[in-house]
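A single protein chain has been omitted; all remaining protein chains appear in their positions.
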Amino acid sequence: MAEETKPAAPAAPAAKPAAAKPAAGHGATKAPPLAPMTPEMTELQQRFGESVLAPAPYVGLLLSDKSKLVEVATYLRDEMGYDSVTNLTAVDYIKDGYFEVVYHFQRSRGGEPFTLKLRVPRPQGNDLSEPVPSLTSVYAGAEFQEREVYDMFGIPFSNHPDLRRILLWEGFYGWPLRKDWKEAYYEGDTKPFESRWPGGHHQLAEERVPWADNVNYPLGFDPLNFHADPDAGLYDTMAEGVPGLAKRNGNGSTAPQPTGVGAAVSVFDRDRNNLADVDELQTDQIIVNMGPQHPSTHGVLRMVVKLDGETVTDLKLVLGYLHRNHEKIGERNTWLHNIPYTDRLDYICGLANEWGYVLTVEKMMGIKPPERAEYLRVLMAELTRIESHFWAIGFLLNDLGAFYTPALYFITERDLILDLFESVTGSRLMCNYFRFGGVSRDLTEAQLAHAKELAFERIPRKIDELEELLSENEIVKARTVGVGYLPAERSINYSLTGPCLRAAGVPYDIRRVEPYGIYDRFDFEIPVLYGADVYDRYRIRVMEMRQSLKIVQQCLQQMEQTKWGDIQTGKKNYNHRVPAGQAYGRVETPKGELGFYLVSDGGQNAYRYHVRSSSFINLTSLKEMTVGHKVADAVVILGSLDIVLGEVDR
Amino acid sequence: MSDAVNRANPPAFENDPRVPEELRNNVFITTLDKLYNWGRKRSMWPMLFGLACCAIEMIATAASRHDLARFGWELMRASPRQADLMIVSGTVTKKMVPQIVRLYNQMPEPRYVIAMGACATAGGPFKEGYNVVSGIDKFIPVDVYITGCPPRPEALLHSFIKLQEKIEKQSLRTVPWYRPGEDDVVPVPVLGPDLIDMRRAEEIRQKAAVAQEQA
Partner (left out) sequence: MGLMGTGILKGLGVTLRHFIDTYAEDLKYLLNKSGAQQPRPLRRQSPKNRGLVTVEYPKERLPLPENFRYVPFLVFDTEKQEDKCTSCGICAKVCPPQCIWIVRTEDPVTKRPIPQPKEFYIDTTICMNCGYCAEFCPFDAIKMDHDYELSYYPHEQPHMRLVHDKAVLTKPDTYHASIHPSDWQRELADRAAEEEKKRAAAEAKAKAEAAKAAAPKPAQPAEQS
């Protein structure tokens, strides 16, 4: 690793030239360059002293005293205007023996994020590491992100209100994103695997592993005699006022638990029986589990709602039912391999995800796509935005009770856009179109004609029809105006991004905050509304579709001046080497800010591959939006957030 | 077995010796099996149940361009009690599989399962992941598998046609749900340190004990 010889505490801020040599990953002896100081970093350093905050390798400041974290974060928020924690993750530097927790703070009025890092020693084996202070008291948006770090790395956060595993379940053995944790089908640290060529005799993964399946159990594990409770702690804070649960919790976990197969199977039944204990029913409060199989949860999301009559008094989310280990697989993949995987993050808008990843890698490699490719990227990404918003509005209406008819109309339009994607890229959903320094194919005349027909004729007409059908529809208004209100300050504090934040009056759009691609060449607006409710979240999507259309139209016109077929910088290549370094890149997807935090050790694979997914972080605020509304509105509010479970659970 | 084959290929109606010559334009004979299967295959109600990317293609299949209802598969039912068919559309994760098995157990017979896409068939591109089940058929019986990542809507329709063909070949006399015996309820897997298939519990215990001794 390039980080191997990194000094534990950098002695002097001797900023070495930032251009790190693309050294081969292993055995590199050169220390990584320290981050160049920005005015913000200097300000913070002066306030807290150089012994506490020193420049970190590559980017950001390193906090050496973790007990000061909350104080530093409060200062960042209150004095320096960094009002949200946009990304929070950790990296396991196994050779150096520490975990690095990385915070990206963001100003809602724009600018680059501020990077703060902090290190905790790596524990032995399966143990938890030293706790890190939780930032939830300063930034509400840290709640799910800290739980994810805890779940993946086993780094506990002290003073966290609800520190449980989030993507996996309570009781899962191990911390998957630690570098020394190996899954059942582990074949090698990096792809390509050697068993594939030249002696590649096909073998099913099942035939390779001792359990003949994708499972691994601790030594001496006895499935017939243990207590399984994957939901442990879930109901603890919700128990008050719910008779059955209060009784169960009164027993607490110290009470003798039933053991064995029957016990394990009956955890759910036991809960259910307790909840249905009519004799003890003293209040109206009950707990209802919606999902993971529920028609209105937009996938495999589980909402645990506490109801007083029909009013939601508390809400918790159980995630991870579609946790596909994106990050673990991504750290084994070569850089190129990851592009089609990003399609499957938010599978409604694959092209937008690809851009986020490719942009980040290009940032590290220091390359730029040719002119024509830039236009093609904008064209495809904006069509994706239109297509995704069509889908989101259609299914929001579904949640409102307009079952499937509006959705049908919008799916028809979406299919026409997907036809273009399919004829250009080869697939309707999983386009795999972006490449480092370009795109994979150019548009033919027929495809351009299709795109023009869509952009100038069809979609404008259909958006008008959509507005006619819905925008002033009294039923839609009666159901949505004032529902799911979350004011701007709270939205920012919850790290909400995307249309939902803009519907709360914050003009925060990555295309303007940190422009990428060639968005500066187009004439378009960032629509902002101030209602911060479901209705405005619907309307802002319609407005954004119109703006996207405007961009697509300009793009199609300006594209004519570029050279056909000039879509790739440099030679087409499959074994990219990315210079050692760290980068956080982000794009504005239809759902919000999609960020990628990548760490490279100079090799063919990402050392750390983290996805800052907007759907996941937007869900943090669902509770505050929902509490006080009717349970039927909870469904609508969730629909207005427009989440995609592939991106939530990754 | 030969009975079933006969039923699959009934004698051509025009030449059926059992119908007198003069009545052939007025009388329609069929077997009970044929009638039963004809009704069944044209009124399959899939469960409204999507897992991942493939679910988006499944919804597209139900939309107006491909229109699932043409096959009589009219309604997507949100309740497993009213559904005949489970389309496992997407990656099956370990955390989700207990719920899928529970849903399957709640579906009334006759019930069918389509494993849509590579993930549901055998894990797909995410097979190596630690939270991914290598195919839903590890837990519940599957009737039709579809390849593709994701399959096109037409590919899903093709699998429906395959499933209809399968239903056509079933006979009242041999189908398990009219025969005495216990329902084949699949034991719900348990989330412990890893996913535990309760049918393999004893084997797991022994192997883990052996591994501990060796360590």
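In this document, chain identifiers A and B correspond to the written order of the chains, with residue numbering beginning at 1 in each.
FYI, a contact is a pair of C-beta atoms (placed from the backbone, for glycine too) under 8 Å apart; a residue touches a chain by one contact, two chains touch by 3 or more.
The model shown is predicted, which means the values in this text are computed figures rather than measured ones.
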Legend entry - Touching residue (missing chain; options A:L319, A:V476 or A:A532): A:V476
Inset, instruction - Out of B:C54, B:V142 or B:A208, point to the residue that touches the absent chain in the complete complex. - result: B:V142
Inset, instruction - For the chain that's not shown, point to the residue among A:M37, A:L128, A:L204 or A:L219 touching it. - result: A:L204
Legend entry - Residues of chain B (touch criterion as defined above) contacting the omitted chain: 64-67, 70, 118, 121-128, 135, 137, 141-149, 151-152, 154-155, 157-159, 161-162, 166
Legend entry - Absent-chain interface as seen on chain A, which is shown: 187, 191-193, 195-204, 333, 336-341, 344, 402, 405, 408-409, 412, 415-416, 419, 422-427, 430, 432, 440-441, 450, 453-454, 457-458, 465, 468-469, 472-476, 478, 572, 574-575
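We take it that only the chains that are shown with their structure count from here on.
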Legend entry - Distance between the centres, which are taken as Cα means, of chain B and chain A, whole angstrom: 33
Inset, instruction - Please name which positions on chain B make contact with chain A in the complex. - result: 48-53, 55-57, 59-60, 63-65, 78, 90-91, 93, 95-96, 99, 103, 123, 125-134, 138, 149-150, 152, 187-188, 190-198, 201-202, 204-205, 207-209, 211-212, 215
Legend entry - Complex contacts: residues of chain A adjacent to chain B: 167-169, 171-173, 176, 183-187, 205-206, 210-211, 213-224, 226, 228, 230, 261, 264-265, 292-295, 299-300, 320-325, 328-329, 332, 340-341, 344, 347-348, 407-408, 411-412, 415, 428-430, 645-646, 649
